[in-house]
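Only one protein chain is missing; all other protein chains are in place.
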Amino acid sequence: MATTGEDSLPGLNVMHLFCGVDTSADKAAIRSAIMGAEGDGCQVISIAMLGHKADLGVLALSNSVERLRLLQTDLTRAGCVVTYSYISLTEISEYSGGVPEAMKMARLRPTLPPDGLSAFCFYPMSKRRLEQDNWFRLSYEERLRLMMEHGVSGRKFRGRVLQLVTGSTGLDDYEWGVTLFARTLDDLKDCVYQMRFDEASARYADFGVFLTGIVKSTDDVLDMIGSH
Amino acid sequence: MATTGEDSLPGLNVMHLFCGVDTSADKAAIRSAIMGAEGDGCQVISIAMLGHKADLGVLALSNSVERLRLLQTDLTRAGCVVTYSYISLTEISEYSGGVPEAMKMARLRPTLPPDGLSAFCFYPMSKRRLEQDNWFRLSYEERLRLMMEHGVSGRKFRGRVLQLVTGSTGLDDYEWGVTLFARTLDDLKDCVYQMRFDEASARYADFGVFLTGIVKSTDDVLDMIGSH
Amino acid sequence: MATTGEDSLPGLNVMHLFCGVDTSADKAAIRSAIMGAEGDGCQVISIAMLGHKADLGVLALSNSVERLRLLQTDLTRAGCVVTYSYISLTEISEYSGGVPEAMKMARLRPTLPPDGLSAFCFYPMSKRRLEQDNWFRLSYEERLRLMMEHGVSGRKFRGRVLQLVTGSTGLDDYEWGVTLFARTLDDLKDCVYQMRFDEASARYADFGVFLTGIVKSTDDVLDMIGSH
Amino acid sequence: MATTGEDSLPGLNVMHLFCGVDTSADKAAIRSAIMGAEGDGCQVISIAMLGHKADLGVLALSNSVERLRLLQTDLTRAGCVVTYSYISLTEISEYSGGVPEAMKMARLRPTLPPDGLSAFCFYPMSKRRLEQDNWFRLSYEERLRLMMEHGVSGRKFRGRVLQLVTGSTGLDDYEWGVTLFARTLDDLKDCVYQMRFDEASARYADFGVFLTGIVKSTDDVLDMIGSH
Partner (left out) sequence: MATTGEDSLPGLNVMHLFCGVDTSADKAAIRSAIMGAEGDGCQVISIAMLGHKADLGVLALSNSVERLRLLQTDLTRAGCVVTYSYISLTEISEYSGGVPEAMKMARLRPTLPPDGLSAFCFYPMSKRRLEQDNWFRLSYEERLRLMMEHGVSGRKFRGRVLQLVTGSTGLDDYEWGVTLFARTLDDLKDCVYQMRFDEASARYADFGVFLTGIVKSTDDVLDMIGSH
């Protein structure tokens, strides 16, 4: 959960778009907006969202932020109404010195969606700056200790839950975006619930909204959310 | 108020939908959206909501989250405007070790609505993580003690109020959704007011919005809220 | 400010509806919605609201919550757009042991609006649960002392301001709804300002929105807010 | 910043209305709504607002709150959409015992707008009730000392900034509305910035939204904001 150095590969631009889609939206145009972005090298994941916050979720990664804006424009023109979004970058955490190079590269250049993990959630988070519990006033060593403890706790869900943490300090309202892919909603809930007892989370994390859905092919998502 | 283990039955997916419904909505289509979900094995409860937050409440439980999304799509197509929602799962609390198996199963696989308890309210809640009063930094023994005390206080309303607590950590903006069914609004108020003095609630609970209504048959609800 | 016991009369259901009303609303239909509710035994007070929060205020009390929902449905059908509302119950406070029976009954079964007090405001409130100042962790004796002190301070406005405190714990977003009727806005302001220095309010009260208006006959209100 | 006694003149009713005005609004009707209110003895100031919060600001003072409501109704009928508002009363502060009678009267019955001070801002504020820093638990003497210190600091801007503080405890969401008129936005900023270091503000003030604009004749305002 930190930042890539000046001498490393830059992060990929990441755009989460959450849209209201009603029957006036143009299904063919949504599909070709997404296919067009994929044709230009973006990774795009489609999600059928649950509840009032959105119908369609689109998670797109690209080395071109302009191409991401064009995808947003195309989706809007197809009748999607963007109700929430998040702008962030893939990154290698400053706490991941001991992590193998292959794993670091998997964070900077992830391949999504992971096989068989179709339960999806996204939430933004910041580290707290309270009068006593202020993450940004801890020493690097203390922060490293807390993040490693948090990592141990997360690894218990390996294979059942995959986590993508992207950096957004200065780009969006929170400091990180957390995207989880899991086998089931039960696994999502177990994972986030267990990790909330870690000191890094219990004492030092503030969370924004949580958005939940199901990863599917774009066609299946559009069928499920009822666009024509 | 916790989480089902990996070796137990998974929780049911629970979707609370609260909708604005005006005279342009299609009553027959709302009815068949709900009947269709019931036909596919969902439990669906219809509620006539009070006040500006919503007209129609729909509480649906299913082992298929995709079927719940389809219900949402059908209701939206029938002209319902989803103004609030909550996504959660039935669960057996980590504090219910001493609870008989039949009661545990009643929590994981509840039969709703309870007879004669037509006063309804829903609210989401989280446990606090303040600098002093931080639930997630208490020991399991201390949390167990507080939850048992809270349970004693709740049991005084047995027969008059039935409580369904569903888990939503990682799925929605709070950690639990609380659904209450009672004989009257007076009983709802008495129960929540008395329990607020419990330490588990007074010191450690944060509440979201409260939504109140009346459980009825779908037809009666649609008549009461004035759709055609 | 508490709750009626199981052995006493139940509280009346209280619904505050605050509505936007523009020239497309049907004045005759609004009038007959209100008259219909009165014909069924509801007390209904009409208020011309000030500012952006609402045009029309409707305060209705009934022993039937279903009849209140029907009133909401009729008003909505007449073109009112409900922008804010509050659901509560009349109650006898747990601190009013020493209060004469006639006064208790006046709280449970109030006769509204009081003569000559046409300045109106409504606000919801809760008692604080801060780390130090936590109302729900005080002893009953301490709470009783604070409420009696608060009552002394309120009684200085007797005849100029009438207060109706209705309970909403578990029913709406705050724990109580406070409705004030006064001779003038000046009296409303003086009363609430003076009482804010009481410890019960200064240390222990959190307030929601404040809505202000003028009580009139329904016809006069509809004329003032400009519906046709 | 307090309240007029029972034996003094009542305050004037003050309504701040902030409206969105697009090209569908009727300029002639807006003008005659304002002229009509002036004809009935209201003081009305028109303001061209800056930014997304509003286009048209209308500040109106009257001894008749009903006449203010009628002005709101007329503006709404002319196509103004009220996006924010504030309801308050002119008052003589409880800390102004030593103030000359003429100045007290200028507060209760102000003549607006002041000549040559066309830069405008409005913000609501309350005094804090934190666990340590709780204004309403200070002695009168301590509050008086803090307010006099704050006044000294404000008087450095005499002639460049005029301040109108109106009371709203019990009437609107904050305890006071602050309206400033200044020569330029620079003077507005300097004044509020300097005064924020006063203990009365630094420790004890909470602020709501800030709305900024330019006082002009109604015709000039309507030209600037683009209504037809």
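Which chain is which? They are A, B, C and D, in the order written, and residues in each are numbered from 1.
What we mean here is this: a residue touches a chain if its C-beta (ideal position, glycine included) is under 8 Å from a C-beta of that chain, and two chains touch if they have at least 3 such contacts.
The shown structure was predicted, so the numbers you read here are calculated from the model rather than taken from an experiment.
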Hidden partner chain, touching residue among A:Y86, A:F120 or A:Y193: A:Y86
Residue in contact with the excluded chain [from D:A48, D:L61, D:C80 or D:L146]: D:A48
Contact partner of the left-out chain, one of D:L117, D:L171 or D:L188: D:L188
Where the unshown chain meets subunit A, residue by residue: 2-4, 6, 10-11, 13, 15, 17-18, 65-66, 68-70, 72-74, 76-77, 82-87, 89, 91, 129, 131, 134, 136-137, 167-173, 175
Chain not shown, touching residues in subunit D: 22-23, 48, 50-53, 55, 119, 121, 123, 130-133, 180, 184-186, 188-194, 196-197, 199, 201-203, 209-210, 212, 214, 224-226
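We adopt the following convention: only the chains that are shown with their structure count from here on.
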Angle of rotation relating subunit C to subunit D [CA atoms, steps of 5 degrees]: 70
Geometric centre distance via CA averages, subunit B-subunit A, whole Å: 28
Inter-chain centre distance, subunit A versus subunit D - centres from mean C-alpha coordinates, in Å: 45
Residue numbers of subunit A (touch at least two other chains): none
Topology of the chain contact graph, where touching chains are joined (line, ring, star, complete, other): line
Pairwise chain contacts, counting only pairs that touch as defined: A-B, B-C, C-D
